[in-house]
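Everything on this sheet refers to the single structure shown next.
The complex appears here minus one protein chain, its other protein chains still in place.
Moving on to chain A:
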Amino acid sequence: MSTSSMNIASGSSSVGGSGHAGVNTVRTGKTHTAKHGSGELRNESRVGWAMLAPASLLLLLFVAIPVVLSFVLAFTNSRSVSPVPMRFIGVDNFTRMFSDPTFWAALRNVTIFTVAVVPLQAGLGLLLAVLVNKKVRSSVFFRTVYFLPVVTSMVVVSLLWLFIYQNDGMLNVVIEKITFGHFHGVDWLNNPKTALGAIIFMSIWQAVGNHMLIWLSGLQTVPEELYEASELDGCSPWEQFKNVTWPCLINTRNMILITITIAATSVFTQVNVMTSGGPRDSTTTVVYEAIRSGFQQQETGYASAITLVYFIIIMVITGILRYLTREK
């Protein structure tokens, strides 16, 4: 999440920069005869602050204050409505959390989910991007097709796959037909062994188009001359990919790695719609547990403790990723 806010920040600073220049010209045009120096500079910085203000205010209201509040609430017995005054209970919420097997199951599931989704989704996205980047007539058609699940709401996609995965759903019927009735599929979402896998598969299918598009934008920044040169040198397509495309994609790669990782660790919608964390905690996730205890069971304090731990996990992962992908 910190990356996305960084993107916003860097984006707005560049916009602010160009805005600055524009204001500057207008000002100098008007105050032609005015003395150069501190007055103008002050003016400029005031405009700068004014431009920064809306975004900062929103970030403060919806990011900074809630973060601070959840830090504080995590050490209290706060509830959404209660006549009992809120009081600090030390690390009780954390001891309860760490002694709860459901929380560990949630952590385990999120880890499995992330480890499976990040490489598969990034890899498949790259493969699709390379394929649809070929200048053939149908490439726009395929780009649209691969992108379709992304513009569909995750809730809708989850409901559709819920029907597909049902015991007598489409998937099992297809399996039965193509094996001539020799093999009957399992009740995918209702079997602790297959439920998480089913959700992983469907999540990759849903989001792969999004990353295909990011890869594609990266691919199109690779200078054409490099391909021409490598062709003259007699490179095979694979060598071309390895020595030209891949090194040129370094920035795209880093961005995709971080965004997928963060998105994967915050998986919630699919679980909420398809399995409610079951069967036997096999699909529950950290965010799902936080929402369950915070909203269904109205234990704001405990839910805050979960989000605090989640926040720290995301911080550590992002830190590691940024260290690994730093410019050497």
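Here is the rule we use: a residue touches a chain if its C-beta (ideal position, glycine included) is under 8 Å from a C-beta of that chain, and two chains touch if they have at least 3 such contacts; residues count from 1.
Here, contacts and distances are computed from a predicted model.
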item	value
Chain not present in the shown complex, as UniProt names it (candidates "Protein NirF", "PadR family transcriptional regulator", "sn-glycerol-3-phosphate transport system permease protein UgpA" or "Fructooligosaccharide ABC transporter, substrate-binding protein MsmE")	"Fructooligosaccharide ABC transporter, substrate-binding protein MsmE"
Sole contact to the chain not displayed, among A:Asn167, A:Thr194 or A:Asn243	A:Asn167
Contact with the hidden chain (one of A:Ser56, A:Ser139, A:Asn190 or A:Thr259)	A:Asn190
Options A:Ser82, A:Thr111, A:Thr152 or A:Asn251, residue touching the unrepresented chain	A:Ser82
Interface residues of chain A (partner: the chain not displayed)	1, 61-63, 65-67, 69-70, 73, 77, 79-84, 89, 96, 100-102, 167, 187, 189-190, 192, 266, 268, 276-281, 287, 290-292, 294-301, 303-304, 306-307, 310-311
